[in-house]
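Since the structure comes first, as structure tokens, the remarks are kept for the end.
The full complex has more chains than appear here; those shown keep their coordinates.
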Amino acid sequence: MQLHEILQQVQAGNLEISQAEQLLKNLPYEDLDFAKLDHHRKVRSGFGEVIYCAGKSTEHLISIYQAFADKNTCVMGTRACPEQAQAVQAVLPQVKYDPVSRILRLGERENQPLGNVAVCTAGTSDIAVAEEAAQTAEFLGAQVQRIYDVGVAGIHRLFARLEDIQKANCIIAAAGMEGALAGVIAGLVDKPVIALPTSVGYGASFHGVSALLTMLNSCAEGIAVVNIDNGFGAGYLAAQINRLIENGNAMQ
Amino acid sequence: MQLHEILQQVQAGNLEISQAEQLLKNLPYEDLDFAKLDHHRKVRSGFGEVIYCAGKSTEHLISIYQAFADKNTCVMGTRACPEQAQAVQAVLPQVKYDPVSRILRLGERENQPLGNVAVCTAGTSDIAVAEEAAQTAEFLGAQVQRIYDVGVAGIHRLFARLEDIQKANCIIAAAGMEGALAGVIAGLVDKPVIALPTSVGYGASFHGVSALLTMLNSCAEGIAVVNIDNGFGAGYLAAQINRLIENGNAMQ
Amino acid sequence: MQLHEILQQVQAGNLEISQAEQLLKNLPYEDLDFAKLDHHRKVRSGFGEVIYCAGKSTEHLISIYQAFADKNTCVMGTRACPEQAQAVQAVLPQVKYDPVSRILRLGERENQPLGNVAVCTAGTSDIAVAEEAAQTAEFLGAQVQRIYDVGVAGIHRLFARLEDIQKANCIIAAAGMEGALAGVIAGLVDKPVIALPTSVGYGASFHGVSALLTMLNSCAEGIAVVNIDNGFGAGYLAAQINRLIENGNAMQ
């Protein structure tokens, strides 16, 4: 019995209230609480769908993209390797693949991009991770400006772009090695800075741990950190903050 | 010579342009670039002043608070120990101290609190850190709702407060031990979640490292992490995001 | 409106089914799902109440124990320090405190202890943690046999007690330093072994990490590990398995 049916039986007097109470407590959660709990709602509400491709079989991936293509829905896949991209594109030639960000995308967004998210990197090696962040934010509706190769070893490069950075609603700062960029930017702006450590480096960088620790220990205010190489997570959070600043919080 | 004087001399024809160029390049940064670079500006622009008390001598601390009292400016000190608080209060009885959050505050904010920041904790032991976050956000102008002791080991407690959490502009989720609260909340809301690991725990919690790693590895979207026990940092960032959502980004 | 009232209104025809559906979806979780979700139920169903004392103020602790005393319910507190014990005992002299296990207990269990849980330690220094495990299991209804100081550096001591160990429903093996005891026992019995690493040791024992890793890497079958010094967790799990073996799984 579904919720609706239970209530009908109560209304019709065919079901004792105590029995109804018992049944209601055992109703599958998906029926009762779908609207409240479904986190996919977040993605769907103006954001489109996102798929984590790493480790998925090509067959599985093709069927997912095919399903979205049939529904005419745009979708973005992250961490797709070239082999996955080729396999999907063989079936769905309209799918686009960016080998730098490893994003595999179906469909174009039609709305005007919103607000202003700045994506900064310390070096050129951080660009792959930064592009995952930037393209994620763009897919989720944000206007993105890319400000690459402005690391603190040559800090004048950062200052040359400072005004652009200061105008953004939210800044993503991607850096490997010493990872100092995020803290320096946070000291120069009064907007949220999402620190994105990358695994770029060698030796005592420990595959991004050094940058991660630097960012967590930043003495500047207005900064928080995502996982090493988690461009998607940074891009998602930036797009979310950007949208809330532009649109306000409709939920209150 | 100050900037103003140099320009006067140029205007008066007493100074060659090439000489002026040379002088300008060597002007102390604080004169030339104060407005652009001073990060204290962030704090001052509607935010008030913040002082990190830990490790400061009581003499030093008293003179700082005295200076603010003389200027009639409200100021907040973080990580003040009871001895520091007593010493400052002996001179300035109007200063208020909260032994839980260890915040030492001078003066009351007059503006209406703004927006909606939810501060959640997994357990009662996380409250000290959470209060530092909550009171920081309040000091910086945010309306704060406290939702404590809603950890995932008894997840019904969290669900009982879910709607309140979903209404917030920004959520701080403080947890030690396993630290799963932040990711679970981020999966249930579509607002930025600031994950605040605490050093609560023992054994393999490694003074907050376990909670930190859990939060960094969250599979949910819309989440970023601050340093272990960094209530101030979480509160600052939350207040900043909250204010931007309420007021929009005036800078663009 | 509570669940019962909603159903009454539906029955009485005062409430549309669609309205009722809406109301039901928004009912506070604690009302709707208390029986299903409340993890405290586990403790209560024949187990009694358990309180984590560490970090709680003595005022708070006294009021908790007073409440249980008023309800005539037995309750067990873990990680109580002597000061907490003294404060509670000053008000409630019937409360008992064991300084070794740091357990603070109100009331006696009346039921016959059930089954057979063996609690083993490698050395005498592990006894404090083992006692927390043993007394927890006892409080939760298990018959416990203590087999202490049978570490692998003198393995004949272990063999002298092997038959007792083999008879148990479930074995807790507490060890610090090298932590090899748990794996050796698991190789000698065909019952579940709960490995309980302790922080006993110095140098490269890293406060229990060495024992923890040894136990996680055990080549024997039928073994799983709890957090360092988590005697309560080991005792709880052992009592739970012991009870299920004795009583079967009533829920199926």
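A, B and C label the chains in the order they appear, each numbered from 1.
One rule holds in what follows: a contact is a pair of C-beta atoms (placed from the backbone, for glycine too) under 8 Å apart; a residue touches a chain by one contact, two chains touch by 3 or more.
None of the values given here were measured: they were computed from a predicted structure.
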In total, how many copies belong to the whole complex of which 3 are placed? 8
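Keep in mind that, in the parts below, only the chains that are shown with their structure count from here on.
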Once the Cα atoms of chain B and chain C are superposed, what angle does the rotation have, between 0 and 180 degrees and to the nearest 5? 90
The distance between the C-alpha centres of chain B and chain C, rounded to whole Å, is 39
Could you please state the distance in Å, as a whole number, between where the Cα atoms of chain A are centred and where those of chain B are centred? 25
Within chain A, the set of residues that touch 2 or more other chains is 36
Please name which positions on chain C make contact with chain A in the complex. 3-4, 7-8, 10-11, 13, 17, 20-21, 24-25, 32-33, 35-36
Quick check: in the complex, which residue numbers of chain A touch chain B? 36-37, 39, 41-43, 45, 115-116, 162, 166-167, 169, 187-188, 190-192, 194-195, 212, 216-217, 220-228, 232-234, 236-237, 240-241, 244-246, 248-249, 251-252
Considering the complex alone, what residue numbers of chain B touch chain C? 124-125, 153-157, 159-160, 162-163, 200, 202-205
